[in-house]
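Yeah, one chain of the complex is gone here, protein chain that is, but the others are all in their spots.
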Amino acid sequence: MPPTEAKPVAAVIGVGPGLGASLARRFAQMYAVAINARTPDFLRTLANDIRERSGVAFEIQADISKPEQVRNAFHVIRTELGEPEVLLFNAAAGPFGSVNEVTAEQFENCMRVNALGAFLCAKECAPAMIARGSGVILFTGATAGVKAGARSIAFGPGNFAKRGLAQSLARDLGPKGIHVAWINIDGGIDLPHRQRPSVNKEDLLSPDAIAETYWHLAHQHRSAWTMELELRPFKEKF
Amino acid sequence: MPPTEAKPVAAVIGVGPGLGASLARRFAQMYAVAINARTPDFLRTLANDIRERSGVAFEIQADISKPEQVRNAFHVIRTELGEPEVLLFNAAAGPFGSVNEVTAEQFENCMRVNALGAFLCAKECAPAMIARGSGVILFTGATAGVKAGARSIAFGPGNFAKRGLAQSLARDLGPKGIHVAWINIDGGIDLPHRQRPSVNKEDLLSPDAIAETYWHLAHQHRSAWTMELELRPFKEKF
Amino acid sequence: MPPTEAKPVAAVIGVGPGLGASLARRFAQMYAVAINARTPDFLRTLANDIRERSGVAFEIQADISKPEQVRNAFHVIRTELGEPEVLLFNAAAGPFGSVNEVTAEQFENCMRVNALGAFLCAKECAPAMIARGSGVILFTGATAGVKAGARSIAFGPGNFAKRGLAQSLARDLGPKGIHVAWINIDGGIDLPHRQRPSVNKEDLLSPDAIAETYWHLAHQHRSAWTMELELRPFKEKF
Partner (left out) sequence: MPPTEAKPVAAVIGVGPGLGASLARRFAQMYAVAINARTPDFLRTLANDIRERSGVAFEIQADISKPEQVRNAFHVIRTELGEPEVLLFNAAAGPFGSVNEVTAEQFENCMRVNALGAFLCAKECAPAMIARGSGVILFTGATAGVKAGARSIAFGPGNFAKRGLAQSLARDLGPKGIHVAWINIDGGIDLPHRQRPSVNKEDLLSPDAIAETYWHLAHQHRSAWTMELELRPFKEKF
């Protein structure tokens, strides 16, 4: 695997046709990217797309809310590509609804994807990053992690937990040379091939534009790191 | 049960000899209090103590991180005392440790006590409160819910989640007449019968003093409600 | 002055017929109150009202954005009533408008009332409080001190500054036994004798209800102090 060996590894967890795909394509310009999703179809399309542009992409189908599957996924990534130098945790799930509507099962599932999954992926990547004295872990968050609305009875706590996790990791791992940050995507993402006649494109975030800021964060000089920031369309109210 | 019938009901979840006991005693001055813990011993002592002062106390042994047990607990409270007008969610659990130390099982357990348990108790109480157009739900939080330290890899996300839950509930239930608040206990609590030679009493929070502010919050006029506040010893750094 | 001598002194700065009057009346139940405003008319009415209920009230006409006038005002308070044990800083001033509308003069005036005035009053009271090892300083704030809107180009910075001042004082004076807090009044206050046909009374804060929470804060046990909280009507969006 000569081309792979030459490249550092970035793991992109929770890849769909929106932000996940943009992150994978952007980081594939320099990294061998391991791309993860629960279902295989889009991963295949994206991996082919990246390879056509001479990138290295490796598909990892796994449900990151399951400890066993996370363990296997990172074992395979390590074996096939090497230890990740960059972890982009982009998975998210919620039901939306109020306390009367959301069930205990839905609530727990939301916590598993947003919080447990983030914890497990960080736990897989941290030891090698600590040993190397460098690394990057970025979490995709949402405004619900700062301000939980009436119908975010599960999505709110899940995103709050993910933000708390990022903070704890940053305080632990920062002095060890690992850059941890949490990005609040404050608005809807403009998904390709998805027509939303009721929504003006100007009110949406371009996933490629978001990916540029992830790229910037991932390569900030360690004397000047950002731990938390938001990204929102210029017209978005906040 | 004439004395019971005359009194409104307050459920105090997660009662130990520290803040839980002070909350139970303070609210027993006006409410019939249902007091919950995982183990029965302290509950019995406390209930007897409250009854000796002519209060109404009802012990509910239950692990509030288990949906089935929460359901049973509130069924019994409703049957024996009536629908709670006040819910004081005081349960919390750690572990403390970094990402390398804490296991997936410990992480999940922490999320279940702090977040799922809080969700389940609120879910049990909300319908009757909504129907009545009034009610009080107070959550005991910690600084780890605002600022997660290096060793709060699980306790941080658990407390962040609980705070997000409180916010979401407040935005949903406030306009329906139900006062939801989250209280950050920023410091160590002065536990009775516990000698800590290394700690100056001046550096600890008196649980009775905390209970006075819970009482104030629970009885604020609905034109001037507080959603979030902190309590800390006068010497505490922040 | 026998009745005065027996009572501790509270200075209420920025008194009008809304919150200022409610604070003065509430604290006059236990304190000799010095009440301040720029103009004398309402002060006289309020002072007479307090005296009729056997309270002690002392009128201090002064523009607290002027260092000289603040110095004189507190000199008179000290001479007539004694050193204040409680300072309630309730003064505030706008204008509202955007960067194109507000003038440099308006901006500076806004900073002088909200920030300089607060600083000067705290500076007058701090030495005696430090010497005594106790005291209370409460600042009336607004949501603009947390989140500055498009038309709060001056009111926002003024309120941010007042909040920053309260934080700095709390960190300095707290360990010296002086309780400093900042209260965010998040909503419109229901002013007596003011008909607002377009506003539902349920959407406004009762100034007497606000005053109850100031009273609670002023008398919290020093093992469990609150530094910052908000008060809002139950229906208010946040």
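Which chain is which? They are A, B and C, in the order written, and residues in each are numbered from 1.
Throughout what follows, a contact is a pair of C-beta atoms (placed from the backbone, for glycine too) under 8 Å apart; a residue touches a chain by one contact, two chains touch by 3 or more.
Keep in mind it's a predicted model, so treat the numbers as computed, not measured.
One chain is not depicted; across the entire complex it touches A, C. Considering the full assembly, C:G158 is the residue among C:G158, C:G187 or C:P233 that touches the omitted chain. Of the listed positions C:L169, C:I183 or C:L204, the one in contact with the omitted chain in the full complex is C:L169.
Only one residue in the set A:T45, A:N72, A:N100 or A:Q220 touches the chain that does not appear here, and it is A:Q220. Subunit C meets the missing chain through residues 67, 98-100, 104, 107-108, 111-112, 115-116, 119-120, 122-123, 126-127, 130, 144-145, 147-154, 156-165, 167-169, 171-173. Residues 171, 174-175, 177, 179, 190, 202, 204-206, 208-210, 212-213, 216, 220-238 are the ones on subunit A that touch the missing chain.
Quick note on the criterion: only the chains that are shown with their structure count from here on.
Path length between subunit A and subunit C in the chain contact graph, taken as the least number of steps between touching chains: 2. The two copies, subunit A and subunit B, are related by a rotation of 180°, based on C-alpha atoms and rounded to the nearest 5.
For subunit C, the chain with the farthest CA centroid is A.
For the pair subunit B and subunit C, the fraction of shared interface numbers is greater than half, so the two copies use mostly the same residues to meet. Averaged C-alpha coordinates give centres for subunit A and subunit C that are 46 Å from one another. Shown for subunit A are the residues in touch with two or more other chains, of which there are none.
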